[in-house]
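Here the complex is missing a single protein chain, while all its other protein chains stay put.
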Amino acid sequence: MGNIKDFSAIVLKKTAFSDELFMLRVLPEERIKQPNPGQFFLLKSWEGLDPLLFRPFAPVLAHEDGSLDFLIKVVGKGTQIIRSCMEGAKVKLRGPCGNSFPDPAGQRLILIGGAVGIAPMVFSYMNYEKKLPVKLILGVPGAGWDDFCESDIFSNLDLEIFSDDGSIGRKGTPLTLFEKGEIGEGDEIWACGPIGMLKALGTAIDAVKENQIYVSLEARMACGIGGCLGCTIPTKWGPRRVCADGPVFKWAEVSWNEL
Amino acid sequence: MGNIKDFSAIVLKKTAFSDELFMLRVLPEERIKQPNPGQFFLLKSWEGLDPLLFRPFAPVLAHEDGSLDFLIKVVGKGTQIIRSCMEGAKVKLRGPCGNSFPDPAGQRLILIGGAVGIAPMVFSYMNYEKKLPVKLILGVPGAGWDDFCESDIFSNLDLEIFSDDGSIGRKGTPLTLFEKGEIGEGDEIWACGPIGMLKALGTAIDAVKENQIYVSLEARMACGIGGCLGCTIPTKWGPRRVCADGPVFKWAEVSWNEL
Amino acid sequence: MSFSDILGVSIGKLMLRSPIIIASGVWPMEPERWPSGIVDKVGAICTKGLTFSPKEGNKGIRLWETPCGLLNSIGLQNPGLESFLKNEFQMLKNCGCPLIFNLAFHREDELDLLLDKLSSSGFDGTVEINVSCPNVSGGGMAWAVDLMSLEMVLKKARAKWKGDIWVKLSPNVPDIYDSAIVAENCGADAIVVANTWLGLAIDIKKKKPVFERIFAGLSGPAILPLSLRLVWEATNVVKIPVIGCGGITDTESALGMLMAGASAIQIGTGLLRDFEVINKICGGIEGYMEENEIDSVKQLVGLAKKNHNIRG
Partner (left out) sequence: MSFSDILGVSIGKLMLRSPIIIASGVWPMEPERWPSGIVDKVGAICTKGLTFSPKEGNKGIRLWETPCGLLNSIGLQNPGLESFLKNEFQMLKNCGCPLIFNLAFHREDELDLLLDKLSSSGFDGTVEINVSCPNVSGGGMAWAVDLMSLEMVLKKARAKWKGDIWVKLSPNVPDIYDSAIVAENCGADAIVVANTWLGLAIDIKKKKPVFERIFAGLSGPAILPLSLRLVWEATNVVKIPVIGCGGITDTESALGMLMAGASAIQIGTGLLRDFEVINKICGGIEGYMEENEIDSVKQLVGLAKKNHNIRG
């Protein structure tokens, strides 16, 4: 039997970084299996039947008291409703879903997050920082992301920020780093973020072997446990489920041109 | 053009009287027309499309600052969601809807509320207590209604309570009063509550002319402004809209046997 | 550019200041009841379904909510065309936008009588022939389902009526192609796709169907994907304008309906849920057009069909 289940949680804290970006700390009302780096949860904050389904989010942090932090960007109906939920409110979760990043084989771990794709990267950082050198690279659009980039999530982390408009950190995207040769042999790369960025990864970094690059992908989901076959992405081995065979895939096995 | 409109309001206070009964104080975010006794509002506290429609409720009190009190019994999906909404939350209203009680022609006003049907009766009481003698009669099932019956809504009102199980006030229903001849000629009666109670009114009180009895009725509603013809009740003049021709009807014009 | 340069559409002889039409049966026929500001951007208003003789409508429960939907069994309650012309119409005719007469009938000759009465009142505008009401027996929807009788009544109506004819089709048909083509061939100026879907609700407390007539008509956002499909199908086979109806509640659904091929849109249940919906949608469409550098709402019509084969 799987470890995944539907459970309730209480919203302990909501922190707004901007109109469109906030963090939600929720405390499960029952014991759940702790997530591994790369795993995610399905979440909803509404009663009623519309929206119909949970929304997938990867935790940023798991705290000692069992609470989980989620970083959420408002993009549509579901995330809008989640934003309006207040401290003390009840939410529903399903998880922990998905595979996870395998233990790193490289000598250094480079974690790259594009926008909210940073969530599972911070989680991975916390998990591995004691075991090997880890570097966190965050790419953001710029304006509107200041408060988030300066938040205490990142205090004491080896973090480098890039922004498209140059308003925060260095100008450019995380890929800029590769062009400059600051990443190379022996490095293992995990990344999560916009498809364009992930796709470019494999070609941008000649020095890193393709099978030392892992990406965490997104797809629309219904069940989250591999049942509905709704969340597949094309791979070298045919369609694979993001929720069950992923969300973490080797860069080299994804059929990027069909995505 | 009508005075009815859709507007937002903020929940100022939620008071629970029992698991199934609570009061909501909401403050409209814009100027609205003040309701008259008997008028009601449509209310919803959810985003999303399910439940689809507003729910009708009659205000208990209108305060000086423009806020309105609603007394709500949890019966289904909509009222369940409303119960879960927290102070500070935003709700949507439509109103004020419906006709209202005409100025009383009798020498004394007897206001009878069955369960949550008490809401528009308290409202009417406040409106008329300075103009003529008013007596408020509340009938409740009993257990679970204690906190409500003892609440300060009723302080300083001429109130008599009946409960089915005798646990609060006198045992029996408001109709008991009539059997005992405590109500008679010159009295005008307004009532709101379960259909059975309202129907029995006209026959229970020989001494009161049928056209001195007014009732406020309920029906499922969609528009609240007389457009959809979904909320009709049978009357001597054919189907009439509870939301526009009512909710207040003369007892004598309702076709009780077809209801 | 003015509001109606951007949002204006024409359907047959009618020029509408916006593509948003209030569907039949949801809006009061007494303008004094209209909340202010709600119909300012409306392209046209359909009357409540009108019959020759007054009708009291159905008994028992008339409305029942379903998930994201509304079942109704009103049963065409209306004062009859004659009384409507004498009373409601006198106020409605100055309401600021075209009024579409939604006509319903049981027997074939009733439609004749309705059209005669309407012409003799001096009205020569647009009628919406309702062959799709599921809530009355021996008539209503039956007309759209039987293609032969549909053809017969529409031909007769066409011969008689000089103004525009819209035909409001039923979704409860074997397939929409046939009835759409019949309507076009009979000279309809537009078709409305579609009316409510036949549904059922059970009252588990009473252990019986909610409605006295058992089945009722399903409207509202629940049916949106179904009406979008019907509009896509209908616009594949007819050249006359198709007016999309069923489940529109916001800008996104309205834009989807236009892109699926609808030349204009009717809103019923969406308005019951939110009086501001028409203003919101008109504003939303304008915003979308600006962002996407589209000058006229007409360019949105059928856009998704053109783009279907483009990758990405």
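Some notes on this structure:
Each chain gets a letter, A, B and C, in the order it is written, and its residues are counted from 1.
Going forward, a residue touches a chain if its C-beta (ideal position, glycine included) is under 8 Å from a C-beta of that chain, and two chains touch if they have at least 3 such contacts.
Source: prediction; values computed, not measured.
Among C:Gly8, C:Pro54 or C:Pro209, only C:Pro209 touches the chain that is left out of the view. Residue-wise, the contact with the chain that is not shown comes from C:Leu218, picked out of C:Leu218, C:Ala264 or C:Val297. Across the entire complex, the residue among A:Leu27, A:Ala222 or A:Ala252 in touch with the chain not shown is A:Ala222.
From the options A:Ile4, A:Ala58 or A:Ile205, the residue with contact to the chain not on display is A:Ile4.
Across C:Arg229, C:Lys280 or C:Lys298, the single residue that touches the chain missing here is C:Arg229. Even with one chain removed from view, subunit C keeps its contact list with that chain: residues 66-69, 71, 173-175, 197-202, 204, 206-209, 214-216, 218, 220-226, 228-229, 232, 247, 249, 252, 255-257, 259-260, 288, 303-304, 307-308, 310, 312.
Even with one chain removed from view, subunit A keeps its contact list with that chain: residues 1-6, 49-54, 94, 220-223, 225-232, 234, 238-239, 244, 258. Looking at subunit B, the residues touching the absent chain are 49-50.
Note that in this section only the chains that are shown with their structure count from here on.
Taking the definition of touch as given, a chain qualifies here only if it contacts subunit B and subunit C alike; those chains are A. In whole angstrom, the spacing between the mean C-alpha positions of subunit B and subunit C is 36. Chain geometry summary: the mean Cα position of subunit A and that of subunit C are 46 Å apart.
Shared interface positions of subunit A, defined as residues touching 2 or more other chains, are 49-50.
Among all residues of subunit C, those that touch two or more other chains are 67-68, 221.
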